[in-house]
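What follows is a set of notes on a single structure, which appears directly below.
The other protein chains are all here in position, but one chain of the complex has been omitted.
For subunit A:
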Amino acid sequence: MAQIRVENLRKQFGDFAAVEDSTFTVQDGEFLALLGPSGCGKTTTLRMIAGLELPTSGKILLDGEDVTFNRASARDIAFVFQLFALYPHMNVRKNIGFPLLSQGVPKEEIKKRVEETARLLQISHILDRSVSGLAGGDRQRVALGRAIVRRPKCFLMDEPLGTLDAEFREVMVHELRELHNRIHATTVYVTHDQHEAMAMADKIAVMNHGVIEQYGTPQEIYARPVSMYVADFIGSPPMNFLRFKSGLENGATTVELGNVPVRVPQVYAAHEPGELALGVRPEHVRFSDAAPLRGAVYGSEYLGTNQIVSVETAQGLVKARVPANRNFTIGENVGLELNSDKLSLFDCGSGKAIPSSLYAEVNHG
C-alpha cells in the first residue's frame, strides 16, 4: 500500500479547466472521498491519478515516486469503474484473474489467489458464471475482486455504487468500508453522494468547478465548512444561512440579526461592512417561546424520529431539526434559539467563512 501525493495538479480541456491547482495527500491506508457535483473535476482528478488522463501541469507521486507521466499499466493501481467494465467475453474467474495474467503469475498461483479473493468477497459460488447474467451487487463484487486480487498500491473508485438501487447501495457502503478496514488499502473514492462520502471516508475533499474547496475529516467538513458552497453541499437539509448586513470587529462575539443580538464564536478578523450570512445546521436550531428571533412556520417534514420544520424569518428560511412529538400549525409565530458554539459566519460576497474560534484548527483546502 502506498501514499498518494498530488501537487498543483491541473487539467485543461481546450479553454475549459476541468481541474485547477489541486494539492492533497492521501496517507497510506487512508480512505479519501472526492466529493462534488457532476462536472466538478473529481473524476478527471481520479483518472489522472490512474494514468488514464495526462495532467496539463502538476505532479502525481506514489510513495514519493513521480509517476505523473507513467503509463497506467506501470503504476500498479486498481480502478473500479462506475459501470464496472467487466470483460463480457470472460467469466468471473477470468475477469478476476486478468490483472494477474499480465504480470506473468503462474496459473496455479492465479487460481489460488482468485479463489482467495472470491472467498473474501463471498462470490466463490459464481466464479464460473458468465458476467453478463450477474446482478448489480455481484458485478460490483467481481469488479472489486479484480481490483484487490493484485494487491495494488492503491484503489481508485469512480462512483462504483452509482448504478445500484438505493437499498442495495447502503449494503455496499457497509461492505466497502468493512473491506477497507480489513485490507487497509489506500483508497480514493469519487462520489457525488455526501452520504457515501460521510459514511466511508477518513478524509473528504469537496470539489467545485475544478477546485478543492475543503479537505478534511467528515466531522471537520460538516461542523466547520470553510465556504458557503461546502456548507450548502454537505448535510441534508443543508446548513441554513441567515443573511444580514453588518461589519465585524476583530474579537466580536455577537452579531445583530435585524435588531436581535446573537452570540457567535469569537471572530478572529475584522470585516468591512457588507452582506454576511450566519450559518447554522438544522440540528442547532431550537424552538423557544421567549426567544427574540421570531419567524412564522412555513411547513414541516416528518422523518420518524424527528421532523424538519421550516420557519420563515426576516433573514430567510430556516430549517430546524426538532423532535417529532410537537405539532406545528402553518403560519404559527415561533421563537428560534441558535446554538451559539456551532455558528459559522460567511462573507456572502466571496462565499468564504470568516475566521473565528470555531475554525481555529481548520485546514483551509
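Following the convention adopted for this analysis, a contact is a pair of C-beta atoms (placed from the backbone, for glycine too) under 8 Å apart; a residue touches a chain by one contact, two chains touch by 3 or more; residues count from 1.
One rule holds for everything that comes next: contacts and distances are computed from a predicted model.
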{"item": "Listed names \"Multiple sugar transport system permease protein\", \"ABC transporter\", \"Heterodisulfide reductase subunit A\" or \"Sarcosine oxidase subunit delta\", matching UniProt entry of the absent chain", "value": "\"Multiple sugar transport system permease protein\""}
{"item": "Of A:Ala85, A:Ile183 or A:Cys348, the residue in touch with the unshown chain", "value": "A:Ala85"}
{"item": "Hidden-chain contact residue, picked from the options A:Val19, A:Leu34, A:Ala50 or A:Leu343", "value": "A:Ala50"}
{"item": "Which of A:Ser38, A:Ser102, A:Thr305 or A:Asn327 contacts the chain that the document leaves out", "value": "A:Ser102"}
{"item": "For subunit A, residues in touch with the removed chain", "value": "50-52, 71-73, 76-79, 81, 83, 85, 87-89, 98-99, 102-103, 132, 146, 150"}
